[in-house]
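As you look at this complex, bear in mind that one protein chain is not there, while each of the others sits in place.
Read from first to last, the chains carry the letters A and B; within each, the first residue is number 1.
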Amino acid sequence: MDAYAVGVLTNMGLFAFVALSAYLLLVAGEMSFGQQAFFGVGAYAAGVGTALWALPLWLALLLGMAVGAGTALLVGLPTVRLRGLYFAMATLAAAEMVRIFFEVFRYRREVAGRLVGPDGTQGFQEIRWVFERGIEPLGYLGLIYAILGLLVLGLVLLERAPLGVAVRMVGEDPELAAVLGVDVTRLKLGVAAAAGAVAALGGGLYAHHNTYVEPRNFDIMLGVHSLAYALVGGLGTVMGPLLGVGLDVGLLEGSRVVRGYRMIVFGGLVALLLLVRPRGLLDEATVHRLGRLRRRPRPGVPGGAPAG
Amino acid sequence: MAGPALEIHDLVTAYGAIEALKGVSLTVADGSITCLLGPNGAGKTTLMLTTAGLLRPRRGSIRFGGEEIAGRAPHAIVGRGLALVPENRLVFPAMTVTENLRAGAYQRRDRAAIARDIEALYARFPRLSDRAAQPAGTLSGGEQQMLAVARALMSRPRLLLMDEPSLGLGPLVVEEIFRIIRELNQEGTTILLVEQNAHLALTVAHHFYLMEQGRVTFSGDPRALAEDEVIRRAYLGSARG
Partner (left out) sequence: MLVDVVQNTIDGLLIGSSYALLALGFTLIFGVLRRLNLAYGPTIMLGAYAATWAAREIGAEGLALAAITVAGAVLGGAYVERLCFARRGGLRGAATARGPAIASMVASFALWMQLEEVVTLALPRHLYPFPPLYAGAPLVLGPFLLRVEHLVTLAVAVLVAGLLAGLLFGTRFGLAVRVVVDDVEGARCVGVNVPWVLVRVFALASAVGGVAGYLIAATSGQVTPMLGMWSTLKGLIAMMLGGLGSLPGAVVGGLALGLIEVHSQWYVGPSYRDLIAYGLLFLCLWLRPAGLLASPAARARLAATG
């Protein structure tokens, strides 16, 4: 596989994490402009873990996830009662605060004779754990997709479990969910923390792939993009955000024909798509229909009411 | 009095795959009070909304004063002399009572006549007059209902559609509203009335229809039948009657 293809696939894998992060919150009924903050937090935390504290990669990634979840709770607790646009703006404000924090954050240590660590607007260089162990891009690609695969598997299983059903119910009708005994607040905070951890995991992997991150990488554009990936791909299934990432990063990035006009093409397609499919390509109705195709047809059961 | 005010023929309205109106036909005689009865979910509100243009029918015809209006935009229908007092009143909560009335006359341009009409409505609804400068959102349920009716009257409609005017209101207020309904009709306004309170509705109606599950199942003149037979039919429906 040529280096360019490896690069495209790697980007797809990495952005899938932050798209899944936005998706989790959307399913729980909240629109967040701020998941990129946790991506960044995970990147910095995991980077500090390996580059300054000599942790192995797996431990550093876990550290990143913990910090990501913690930050998400810090943002989530004051905002849990906010809905709709108010919540979205609060996440945007919080994410920008995190980004600006990294613009002034300095934590430098001497490691093997060199000064390494986050350096404000200069960013965080020398995250070389992967490089130093001679792990090839292809091998790292495999690692990313292995982790992504496990995550997706876990989410798919959770979706069918009572917890997943409860989350979707909270997303559709929080009052009804509350009446049925769901602790809406705790569930939303749980989803927020999980989404933060997922984004942070992606961020940690991203930092070690690029070996260098700076605050500018985690700006609003990334956040709104993640939201777009999740929505365009479809909110009916975990595969939705993956499809969204695949379409943008994969298809259009990979096809050099539309190179210079990528956003014009993609932007137009997205707008048109959302006109006819407001819940995305793999929306709940489609997923429901695909599911029924797989099951045996039963006699006497006609079309029935549409989902949603 | 030329021809029926409203003729609905084989009207079908659907929400996605669910047909709420499965082919409704009815006639409202000019100058009458016609009542639409039936259980919840029968499609009465859907019929009102479709007639007023707030829902688009899939099939069928609605003739108002001889003109076909099915599928036309709501603002065109109001312009032709049909006004709806909707089920949840839908007054403008942040605007004052007077501004609500002015909004009701939105399509009219005759300023002096509009001002006179507002005065006349305040005379007819003294409780609204007391609250003229208050935001409509602060009014009680009964007052909001009166405001909704008054606002609809500002467009000087020939046909007034009223969807459950007694909903959630106490008996004294309901009596007042029905007194106004009788008055308006005596002054020449044709009224199509949807009501849960079948007993009260039948005291004012010249003709009534019963709707069940998206269809008209019974049509009758309340005065031709003995009262309890009418109620029986209205509540129990013709299938089990």
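Note that a contact is a pair of C-beta atoms (placed from the backbone, for glycine too) under 8 Å apart; a residue touches a chain by one contact, two chains touch by 3 or more.
In this text the structure is predicted, and so the values were computed from the model without any measurement.
> In the full complex, which of A:Arg83, A:Arg114 or A:Arg186 touches the chain missing from this view?
A:Arg83
> For the chain left off this view, which of A:Ala69, A:Leu222 or A:Val270 is in contact with it?
Of all options in A:Ala69, A:Leu222 or A:Val270, contact with the hidden chain holds for A:Val270.
> Just one of B:Gly41, B:Gly66, B:Pro93 or B:Pro171 touches the chain that is missing; which is it?
Considering all chains, including the one not shown, the answer is B:Pro93.
> Where the complex has a chain not shown, which of A:Phe101, A:Tyr145 or A:Tyr212 is the residue touching it?
A:Phe101
> Just checking the interface: what residues of chain B touch the absent partner chain?
Counting over the whole complex, chain B touches the hidden chain at residues 15, 49, 52-56, 73-75, 78-79, 83-84, 86, 90-95, 99, 102-104, 106-107, 135, 137, 151-152, 154-155.
> For the chain that got dropped from the picture, name the residues of chain A it touches.
For chain A, the residues touching the absent chain are 26, 29, 31, 78-79, 82-86, 88-90, 92-94, 96-97, 100-101, 103-104, 220-221, 224, 227-228, 231-232, 260-264, 266-272, 274-275, 278-279, 308.
Here, only the chains that are shown with their structure count from here on.
> Taking each chain's centre as the mean position of its Cα atoms, how many Å separate chain A from chain B?
Once rounded, the distance between the two centres reads 51 Å.
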